[in-house]
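Missing here: one protein chain of the complex. Every other protein chain is in place.
Showing subunit A:
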Amino acid sequence: MSACTLVSVSTVLGCHSCFRVDMFSKGTKRKFSDDGGEMSDESLGGANVSSSYNLQRQSLLDMSLIKLQLCHMLVEPNLCRSVLIANTVRQIQEEMTHDGSWQAVTEAFCNGSQSPSERLVATEVLCRSREQDAEPKLFSVISYEGCREEEVVADETLCSVSVSDAASNVCLSESVGHCWETGELRVVESDEETSEGSRLGPGDDDDDDEDDEDEDEVDEEEESSREDSKSMGQVFGTFEIKNGSSGPDSALEELFSDVDASYYDLDTMLTGIQSAPKMGPYDLLDSLAPSHGPPSLGSPSNCRSDLNELDHIMEIIVGS
């Protein structure tokens, strides 16, 4: 099952980035429109105009995040382009934070007015995080209503972006995570723990053994690394795909290969990014290695966690 999912992910990702963007710009039903009435202190007419602007802004944000994530794996990405897109994301985020619409977004999510299946993506993202506290989370802002499930999965594994505004000290992910967690995370957590337990069994490879030993230090390391990760530098790093792939499928490998910050030859940035929560209990232990340096490409534990995550996602989708 997970193998099939991975394959479909790769074919989806194989297509031009524009395809994904088109999907968003072409009349994606907006979560806002459902919650239009809940947006406070605006007359109906004003709400229409501003929500239209908000939609456009959201669309631009989504587009930018995707652009940052989908990049050539073989050749170093264009730094100028990345910087310009990251600046755009930062601008949008600042504006959204200042005019409070980001708060509205998080509230919208928390209201649970949407059925769980529609909130899949959001849930997924949250499921990965273990912390109850509102720590900077990697999340995907993208709304997936109307998407095919494969695409949802694809974005899940790839689209973890932490966009935090250091200046305003309001971390988007933070606020979002907080809301989402209270809403639906709990349902999933028990599953996570179970799977995690099985993954960490003694039969696993060396990496896991190491991780076991260092388990006590995980939280601490993660705290500090999460502090580091609080910045736009995250955006560069989420070329993501934190998970290395050692699979025989070269396309998969290509897509899921770790993004070495060596893309930009920056050890410090790398450390910050790689140590960022890799979304998920499985990743928490993995993130230990990265905090000391770039993880090796195709480390088996990363690959396995990836598969486990997808398994997990599939379970939720299927509703088992």
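As a convention for this text, a contact is a pair of C-beta atoms (placed from the backbone, for glycine too) under 8 Å apart; a residue touches a chain by one contact, two chains touch by 3 or more; residues count from 1.
As a working rule, contacts and distances are computed from a predicted model.
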Worksheet item: Given the options "Serine/threonine-protein phosphatase 2A 55 kDa regulatory subunit B", "Translation initiation factor eIF2B subunit delta", "Nucleotide binding protein 1 (MinD homolog, E. coli)" or "Mitochondrial inner membrane protease ATP23", which would UniProt use as the protein name of the unshown chain?
Response: "Serine/threonine-protein phosphatase 2A 55 kDa regulatory subunit B"
Worksheet item: In the complete complex, which positions of subunit A touch the hidden chain?
Response: 17-18, 21-22, 25, 56-57, 60, 63, 67, 74-76, 78-81, 83-84, 86-88, 91-92, 231-234, 236, 257, 260-266, 268-269, 272, 297
